[in-house]
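Only one protein chain is missing; all other protein chains are in place.
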């Protein structure tokens, strides 16, 4: 399933004294089976875009095609559930959405809302709990009993258990320790690889973009100012640094080598790419 | 070097926590003017350690002294005057209804007269570059700005020590950068001792000394160079690898011999230049 | 009496929750709305105890009223919260502060609801008299607008019976 934005504009509270225009003429396509990253400063409208992906928000003008359905400002609020089922969103700090008595019930909550039977939902809960790295003994525990990192995993399992086709992640690793962050990113990568899940990731960490994404969108003040494969987008290190958007560490480091006189045809984005490049040129006098 | 914080054999257990103590036999000395970073996994006891320093938690056994004072019921409020704390969640430590009210909150608690509060609030806000925000409400601030307000609240109290408990972990890179650079400035200006709990290598790299915690114990201690040179085992300790270390690792995997010592980015560039490329 | 920091903060947060509860409106099939403020008040009393809970509810209603242009009724709501809270807490004591069944919560909520209805009737009657009606007319007018409160009371009871046990458990695990 593709998701297509056509000339999407969005304004919060239109017509009130507090009206605020947030998105300007957004055109983008999330292709089935791809891994997309969305980057941009605080307040640039990333979360607002995300909420259009499953019709939590409707464009003020323009339209969003989600699979077969087209969402416009006129779209009725009824019958949106099929969309919500296909597009799963993990919001920022998702642990704040836990509410059930037990971890198992909480994970099963989403599937049950989409018509899965109680029993099957609990099966799904078991499956996805282990996928996020927690064993079955957690099923019966209260979610409020867990550590922050464990709660995060449970909340993510709750979205995964809906078995969405598109998984949308709003800074899923914020506040975790580095190891937790790594494990989390590995889980998403695995889902992408094995289940061909389409992924949309909002992040401030350019290294994650370089490591995982196939395609990047750069958002600034509600406008898409750049898009492309990471290799292209990150070539323009100076532009990114001027905008204070950050660049992958390896690219920034390569830039330092360039200052010394080394030239790269294509800036490396990861430590491995840089190491390959260096080894290839070992002993070369520049 | 004059010690300013002294913890001796601290053990602490949360109520109802049967399995293991949150802190086990922790001893620690921090010297005046030092910038100390504390790292470790989620749940390793870092916050608990921070809270025992100013008496927010009272240890089961062991003793705490700050400045020349032993922490006890009499001294606890004096010690809290000397130790400013900034916590993780920017929203949950903002007490005042506006920025200036929040900065003044600590001074109000100490009964400082209003005439003195006014210039101190002003100065503290200048220090964190939020002068124009004095009458703004917290709902109108970004996370980074809220944390700077929290720092201003600490600065206004003229403490000797500032403890940051993952003060930047909920911020975006910009907010994080703002907070760290402000922190560096005020540390110099007021000769503060800084204790910062963090998962962020850039932040830890600013420290003179890094402490590593695991399961309630202090397991390692050293300068950033010493700690960072440990390579991949660092990840297990709850910190990311600095880029030069990651690159060294990648080169090593490709059969290149790399130096054992820790290299900063600068050092790495030089080494690559002289040893790999222009040999 | 020394009030601990933790208690000050708890009451403050429950006050804020009452304001939020009052802002959340659930549409009825008739086109009218009910709000969740009364449910939050009742939960505050059951979770924080009589004085703290009633205070949080009362301050919450008062803030809501003042901020939305009904200042004239704000002081009344503080008093009402303490009276309605007393009913709730009295029944709570009947179950030794530890109700274990949903029907027990419903009994508490129903008893509280009756007191709430009486208070509303008294308040509205007084308001109508203040506005210039004589007692019988004022009383009748007040009584005719009571059904809306009845619906509110019933929904409050349902909600609280859903929410009390999970919240009590969450509160003991979180704090």
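By written order: A, B and C. Residues from 1 in each chain.
The working rule: contacts are C-beta pairs under 8 Å (C-beta built on N, C-alpha and C of every residue); 3 or more make two chains touch, one makes a residue touch a chain.
Following the convention adopted for this analysis, contacts and distances are computed from a predicted model.
Colleague: Looking only at the UniProt record of the hidden chain, which name from "Energy-coupling factor transporter transmembrane protein EcfT", "Dihydroorotate dehydrogenase electron transfer subunit", "Molybdenum transport system permease" or "Heme exporter protein A" is the right one?
Modeller: "Energy-coupling factor transporter transmembrane protein EcfT"
Colleague: Among the chains in view, which touch the chain not shown?
Modeller: Result: the unshown chain touches A, B, C.
Colleague: May I ask which residue of B:41, B:80, B:148 or B:248 touches the chain that does not appear here?
Modeller: Residue touching the absent chain, from the options given: B:80.
Colleague: Can you tell me which of A:45, A:94 or A:149 touches the chain that was removed from the display?
Modeller: Per the contact definition at the top, the residue touching the missing chain is A:94.
Colleague: Extract the touching residues of chain A with respect to the undisplayed chain.
Modeller: Residues of chain A in contact with the hidden chain: 12-13, 16, 18, 51, 54, 56, 77-78, 81, 84-85, 88-89, 91-92, 94, 96-99, 109-110, 113-114, 144, 158-159, 162.
Colleague: Kindly note down the residues of chain B that lie in touch with the hidden chain.
Modeller: Against the left-out chain, chain B lists 51, 54, 56, 77, 80-81, 83-85, 87, 89, 91-98, 100-101, 104-114, 117-118, 121, 137-140, 153, 157.
Colleague: Spell out, residue by residue, where the missing chain touches chain C.
Modeller: Looking at chain C, the ones touching the missing chain are residues 1-3, 5-6, 8-17, 19-21, 23-29, 36, 43, 55-56, 59-60, 63, 66-72, 128, 130-133, 136-137, 140-141, 144-145, 155, 158-159, 162-163, 166-167, 170-171, 174-175.
In this section, only the chains that are shown with their structure count from here on.
Colleague: Just curious, how far off is chain C from chain A if you go by their C-alpha centres, in Å?
Modeller: 42
Colleague: Where the CA atoms of chain B average out and where those of chain C average out, how many Å apart are those spots?
Modeller: 44
Colleague: Centre to centre, by mean C-alpha position, how many angstrom separate chain A and chain B?
Modeller: Inter-chain centre distance comes to 30 Å.
Colleague: For chain C, write out the residues touching at least two other chains, lowest number first.
Modeller: none
Colleague: Please output the residues of chain A touching chain C within their complex, sorted ascending.
Modeller: Counting only chain A, the residues touching chain C are 99, 101, 142, 144-145.
Colleague: For the complex, give me every residue of chain B touching chain A.
Modeller: 41-43, 88, 142-143, 166, 169-170, 172-175, 199, 235-236, 238-240, 243-244, 246-247, 249-251, 253-256, 265, 268-269, 272-273, 276-279
Colleague: Would you tell me which residues of chain A are touching chain B in their complex?
Modeller: Interface residues on the chain A side: 41-43, 147-149, 174-180, 182, 204, 244, 246, 249-250, 253, 256-257, 260, 262, 271-272, 274-276, 278-279, 281-286.
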